[in-house]
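One structure below.
Here the complex is missing a single protein chain, while all its other protein chains stay put.
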Amino acid sequence: MALKKERLLKVYQDMVLIRRFEEEVDRYAKNGTIPGFIHLSIGQEASQAGVVDALRKTDFKFPDHRGHGAIVLCGTDPKLVMAELFAKSTGVNGGRGGSMHVNDLSVGNMGFNGIQGSTVVTCLGTAFASVYKKNDAVSAVFLGDGTLGEGTCHESMNMAATWKLPIIYCLLNNQYAISTHYTEAHPQKELKTWGEGYEVPSFRIDGNDIEEVIEYTEAAVERARKGEGPTLLELMTYRWQGHFSGDPAAYRPEGELEAWQKKDPLIIAKAKILDRGWASEDDLTKIAEDVEVVIAEAIKFALESPSPELADALTHVYADIEVEGR
Amino acid sequence: MALKKERLLKVYQDMVLIRRFEEEVDRYAKNGTIPGFIHLSIGQEASQAGVVDALRKTDFKFPDHRGHGAIVLCGTDPKLVMAELFAKSTGVNGGRGGSMHVNDLSVGNMGFNGIQGSTVVTCLGTAFASVYKKNDAVSAVFLGDGTLGEGTCHESMNMAATWKLPIIYCLLNNQYAISTHYTEAHPQKELKTWGEGYEVPSFRIDGNDIEEVIEYTEAAVERARKGEGPTLLELMTYRWQGHFSGDPAAYRPEGELEAWQKKDPLIIAKAKILDRGWASEDDLTKIAEDVEVVIAEAIKFALESPSPELADALTHVYADIEVEGR
Amino acid sequence: MARKISFSKAINEALHQEMERDETVFILGEDVAKMGGDFGITMGIWSKWPDRAFDTALSESAILGLSCGASVCGLRPVAELMFADFIAVCFDQLVNNAAKLRYMYNGRAGAQMVVRAVTGGGIRCAYHHSACVEPWLMNVPGLVIVAPATPYEAKGLLVASIRNNNPVVFLEHKLLYNTKGEVPEEIYEIPLYKANVEEEGTDVTIVAAMTMLGMAKTAAQELAKAGISCEIVNPRTLFPLDKATIIKSVAKTGRLVIAQEGPKVMGYGAEVSAMLAEEIFEYLKAPVKRVTSIDVPMPFAPVLEDYVLPNPSLIVDAVKAVMAF
Partner (left out) sequence: MARKISFSKAINEALHQEMERDETVFILGEDVAKMGGDFGITMGIWSKWPDRAFDTALSESAILGLSCGASVCGLRPVAELMFADFIAVCFDQLVNNAAKLRYMYNGRAGAQMVVRAVTGGGIRCAYHHSACVEPWLMNVPGLVIVAPATPYEAKGLLVASIRNNNPVVFLEHKLLYNTKGEVPEEIYEIPLYKANVEEEGTDVTIVAAMTMLGMAKTAAQELAKAGISCEIVNPRTLFPLDKATIIKSVAKTGRLVIAQEGPKVMGYGAEVSAMLAEEIFEYLKAPVKRVTSIDVPMPFAPVLEDYVLPNPSLIVDAVKAVMAF
């Protein structure tokens, strides 16, 4: 499905933004400014931008651990996300969460849970609430090919399919779970076959083609809003980096990365735009420049922001009980 | 597949034995002699007798919580099983386990774990051991339609299918999980569809027809021994009693029980025997009489056996540490 | 004289009245709707509110995960887990999801849910249906563990738990279900995090919850005959513990016996004892004794289960021992 001109340009800009966002995160992670483990989504932009673009602010989005891109596109000011990764008090979660726990309920970013497979059952609840409250909000959960190994995936899909809950399972098949190829961890030729075991509409699609991602996500959203139940999307993609920023990824065969880089979601989208004459090289350069301003601001804000106060560690453990510090 | 005469007569006797065994267990549970909860397998004899008959003593059998029938047919002296249910020191597990935990490694009865879905992953290990040790022992695990809701079922099937482990998943679809019909807990029209999601050979069969059960189990056993991996058998059957001995089972629609009682596995087998002229009514009466002797002995033994000694509660907690009593 | 009803009925009534009062409250779990629960506790709810009572598959992680997500959307799930032992299969959802959700959302949302679980031994169901699970959960900040001992407490504490904005594990001891006691018909709350001094005394403090409270009272009568005056403190909420009330009592008596079901090592009695040794050591006149189950998996045979479980005479012996010190 060909997108309208404005929309394709918009999601192209989204992808440029999150690509650049991650490149900067990688830099500041490698130079030690960003603490902890960082999982980069470079190479997976079309899947993140496409799914988020097909959803509303009021829909519930559950990013995975490789989710900075989706997180930024949910609508939180990139500044606040960057500051969170930098462990600053100005971060959207006050620096208490970091890369794996960036959430912002005001834009429907429900956050990730460091235990793989946990959000896959949590999303049952947000979807259930839509039915209970009789509104048409949809829940979309991102999970990786490796995470599909967790028992919670079964409990979730079984319940969602039985109760026809409005959930979109966005299975990001980026080929690997850390060092383990998906064909070594799962029996199916295509992982979407798993969803068919629940008689749930399941599709393997090109996760690097933003138009295909949006087309299938919109169809899934429509089914969900109509009360027809969940959909499984197996988004074929690839993470250019290793599992975490700094992982040499020695387990990847020669040339695999290069082959996937030819299928760069940004290149694919750019080619469509130029082919259709919807923008000139200069227009796209302009887009890139606009993005640079946002990124520069975000980095500056993150660098200049203060660290949290010690007392910030103690708040919101209980709704009604204060925790004493030292 | 028609069984050989001797074999059909043998499994018919097996079914009569476990039917009578359960009837007595029910009686002694209802009169308070047998403590704890009792889940009776009356109505499911063909599935239990058929699967066990198709396996060897050296194969690993994991009965479910409704497993007395399979447990007895694994080869443990019925006396010792009955004494275990009666909480006597002469029980096969010294009265420490009871109905839900009768096991006997000497005949390949690996026992049940009171947590539904647990044996479904434990059987991965016995099957793995066969591969590791390069022998051809098969592992067969019984699970109910309700138990299929547990996440462990997914983790087990996913791993068994990926590694082609010699496992037979015997899914006893007796229609209900306590009060919940399987169609209310699962999305599939046929539960065997779930297994197809792992590209595992999956069959829905008549669990009350001993010949069909043996035919499909033997085929699954052969695949497993040849290293071709797991099989899922959805055995359609029905538990005549409620969930536990004493459950009024008010949740069952009028006439449902009666309809299934017409499909009594014993009647089906008996009809085949008589039709084929392989035995006379008198021969079958003789079989019933032989069984009565065994049952009577088992009850007598259980009743007359002593309770465990208090010190028996303390043994085998650790392999190398004594637990102190009071 | 006020109305007497059973512990089960008290819980059922609390659920009905809270469902009536607040339409964000709903129940879910295995067989809780049409059948009214494996133990009959949710009887009558589904017929009154068919859209607010849900029978689920055997999927405990999904039940709790759904409850967490629904909480974030402002609903108040009351999930039943049948036997508390089954918390083990959805343990992650309790300790890493529900318990940490409010912290993760910086207070903007949290897991305002109740998990009802049937706890303890006594019905000859052996080692997978007899667990006391509080020790698994008491090192996890964010959780609340409530443990009623009487029908009156069962109703008032459940109402408070449903209205509370933290994830509450509500322990229902299976041996208490049929016990009867006075329970007001109108809806009322018993505050969480507050222990109750059940009987005042001067010589020794006995801390006892759930079924142990009755045993402690039996023991106290026996001890009174021997001229020993026991003060009995019922924690009601096991976690977070009401330190102040326990400290006040032990500061007065100078002696403590903890009567607790479940293995001794790392039972909740360990925390009670350690807390006192840290806070009011100077008031302690004698060793702090713990009367508990024997540290083994629960065996099936009645004679063995009765041997493994604690009993009143063990409490009597322990109190006499600390008095004799």
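As written, the chain order gives the labels A, B and C, with residue 1 at the start of each chain.
Criterion: a residue touches a chain if its C-beta (ideal position, glycine included) is under 8 Å from a C-beta of that chain, and two chains touch if they have at least 3 such contacts.
Keep in mind the model is a prediction, meaning the values are calculated, not measured.
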| item | value |
| --- | --- |
| Chains shown that the absent chain touches, full complex | A, B, C |
| Option from A:E45, A:D104 or A:E150 whose C-beta touches the chain left out | A:E150 |
| Touch criterion as defined above, residue of C:F26, C:Y177, C:Y268 or C:Y307 at the omitted chain | C:Y268 |
| Touch criterion as defined above, residue of B:T152, B:N174, B:N208 or B:T231 at the omitted chain | B:T152 |
| Interface with the unshown chain - residue positions in chain B | 60, 93-94, 96-97, 101, 103, 105, 110-111, 113-115, 118, 120-130, 132-133, 139, 151-152, 155-156, 158-159, 162, 315-321, 323 |
| Residues belonging to chain A that touch the chain removed from view | 35-37, 87-88, 95-98, 100-101, 113-117, 146-152, 177-180, 184-186, 250-251, 307-308, 310, 312-314, 317, 323, 325-326 |
| Positions on chain C contacted by the hidden chain, ascending | 85, 88-89, 91-92, 95-96, 99-100, 103-104, 127-128, 135-136, 138-142, 239-241, 262-263, 265-279, 281-282, 284, 286-290, 295-297, 325 |
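We adopt the following convention: only the chains that are shown with their structure count from here on.
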| item | value |
| --- | --- |
| Innermost chain, taking as reference the mean of every protein Cα atom displayed | C |
| Farthest chain relative to chain C (centres taken as mean CA coordinates) | A |
| Separation of chain B from chain C, taking each centre as the mean of its C-alpha atoms, in whole Å | 36 |
| Centre distance in Å when chain A and chain B are each reduced to the mean of their C-alpha atoms | 46 |
| For chain C, residues that touch 2 or more chains besides their own | 56-57, 59, 61-62 |
| Multi-partner residues of chain B (at least 2 other chains) | 148-152, 184-186 |
